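Take a look at the structure below.
Complex shown without one protein chain; remaining protein chains in place.
Letters A and B mark the chains in the order given here, with residues in each chain numbered from 1 onward.
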Amino acid sequence: MLLSITKNIHEWLFSLMPENIASIVEMTIIAVIYLTGFAVAGLFLVLMERRIAAWFQLRRGPNRVGFHGILQTIADALKLVSKELTGTIKADKFLYNLAPYFVIITALLALAVFPFTKDFQAFDINIGILFLIAISSIGVIGILLAGWSSNNKFSLIGAMRSGVQTISYELSVSLSLLTIVLMTGTLQLSEIVEVQKNGWLIVQGHVPAVIAFMIYMIAGTAETNRTPFDLVEAESELGAGFHTEYSGMKFAYFFLAEFINMFIIASIATTVFFGAWLSPFGITESIPLLGIFWFLAKTFVIVFLMMWFRWSFPRLRIDQILTLEWKYLLPINLVNLVVMAIVVWLGLTIQF
Amino acid sequence: MAWLNNSILEDMGYFSDIYQGIKSLLTGMSITGKYFLNFRKGSITQQYPENRETLKMFERFRGEVIMPHDENNEHRCTGCQACEIACPNGTIEIIWDRQLDEESGKKKKMIDKHIYRLGMCTMCGLCIEACPTDAIKWGQNFENSVYDRKYLDRILNKPGSKLMKGVEDKE
Partner (left out) sequence: MEPIVVNNNFKSEEYFINMGPQHPATHGVLRLLLTIDGEIIKKVEPDLGYIHRSIEKMCERDSYQQIVHLTDRMDYLSSNINNEAVCLAIENALQLEVPERVKVIRTIIGELTRIASHTLWWGVMGMDVGAFTTFFYGFRDREMINDIFEETCGARLTMNYNMPGGLMFDIHPNFIKRTKEFVAHFKTKLPEYDALLTNNIIFQHRTKGVGILTKEDAISFGASGPVGRASGYSCDVRVHHPYSALDKVKFKEAMRTTGDTFARYEVRIEEMWESLSIIEQLIDNIPEGDYKVATNAVIKLPKGEFYQRVETARGELGVYIISTGTKNAHRVKFRSPGFSNLSLLNHISVGSKIGDLVAIMATLDLVIPDIDR
């Protein structure tokens, strides 16, 4: 049904105007839909984070604005829009202003490739996973720029920490995803989903896949700079870290990007390990529209897991973060990759 | 390979470290998870402006100094100034006068104004401890926010109030 609507619009647009212009118009429409969709999703994630944090911490959470505080983050966003944009005098103005857009655009770029349901995918690129890994490493440049250009030592320390951390953990994210790619034999996300019709990859790959998932979750949490890896903005150490000097909407971009990044990390996990929009045991396979529900449900379970980490653990120290990556995650990951290769080679995967 | 031998194969502590670490993390998560599941009864915070009607402070709560008056608009303050002397901050100031007592016909010390500056009060309770006639006591009011500092200066005796009969005799 959804499919037919999009197809109809597509055909209508192409019948109306020349091919090139129609493509551009179509892209714009899709971009606007994604932008609004994920601005709302980001706001919802902030609300969810605050609520869940409150419940972990014996509090009630936001419950004043709107029914049970549903409009709280929208009110916060409106407040941030109306706030003055301050900055430091000696800041490198161009880079200082560029940094928030860098972060938010890279965060939004990654959303394009996710298969939310059957054929509901903005951009089904054949190197999907590679694209995701590449995009997620660009985001750190924005953080580095922000920290360096705002001419604040606390920001600079935060930015440098971020650089060290993201470059290290990029490796683990890629390797753990590579472990799964061994099973699928393709980088295209829609095909990865296709493979999972015989069982989710975490089930197909059993032990090595579970290890890969655990490593992916740890590394993914580090990628998004959340506790226990929130050294970038460790408030008890650095105040607010790299975005100390940002205010108003520029701060909001960083803030939103953090939450959208969390959503992306969870979405990748959903797509690669948990069968994206496929329903468990194929209950609702006949209704593709429900795929969106399943995709989001799985994603939010993983997001919840990351929030649970955040509100339970203390943060690591910078040298311990590197120790964890280079001494534990990377060796385990490499061994795991070989194990997975053997499993696939001998055909030990579990297929339904 | 030497690295592998030294740090992994010979020292199995590497794996037990990982196991112990993950176990400790899961224990911590179970604690927070338990509270998460019981969030409805676990909440320790209060919804402040909403519970204003039902919120009751303990009877000894030190909110502000008040001077109780009875139904005849009479208080128990003789103007002895013990509270003024006891106060460490100059919070209390008593303006008094010698006026003619209607009954005995003698001139007696009577308070004109018992000034209490809430903004300077540290709630130490020494004035109430010092008062020989129990004229002042603690009020349980805690909503003291005002728009101007001058509203925090209060005159505790109500206009036209008189000294209660028999208070001085007891002393």
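Here is the rule we use: a contact is a pair of C-beta atoms (placed from the backbone, for glycine too) under 8 Å apart; a residue touches a chain by one contact, two chains touch by 3 or more.
Not measured: the values here are computed from a predicted model.
Decide which residue listed in A:Thr227, A:Asn333 or A:Thr349 touches the omitted chain of the complex.
Of these options, the touching residue for the absent chain is A:Thr227.
Quickly run down the residues of subunit A that touch the omitted chain.
Interface with the chain not displayed, on the subunit A side: 53, 56-59, 153-154, 157, 161, 227-228, 230-231, 234-239, 311-320.
So which bits of subunit B touch the chain we can't see?
Output for subunit B: 20-21, 24-25, 27-28, 30-32, 44, 57-58, 60-62, 82, 86, 88, 122-126, 129-130, 138.
Everything below uses one rule, namely that only the chains that are shown with their structure count from here on.
Measuring centre to centre with CA averages, how many angstrom lie between subunit A and subunit B?
Averaging C-alpha atoms per chain gives centres 48 Å apart.
Quick check: in the complex, which residue numbers of subunit B touch subunit A?
8, 18, 25, 28-29, 31-33, 35-36, 39, 42-45, 47
Would you mind writing out the residues of subunit A in touch with subunit B in their complex?
52, 54-60, 63, 308-309, 311-313, 328, 331
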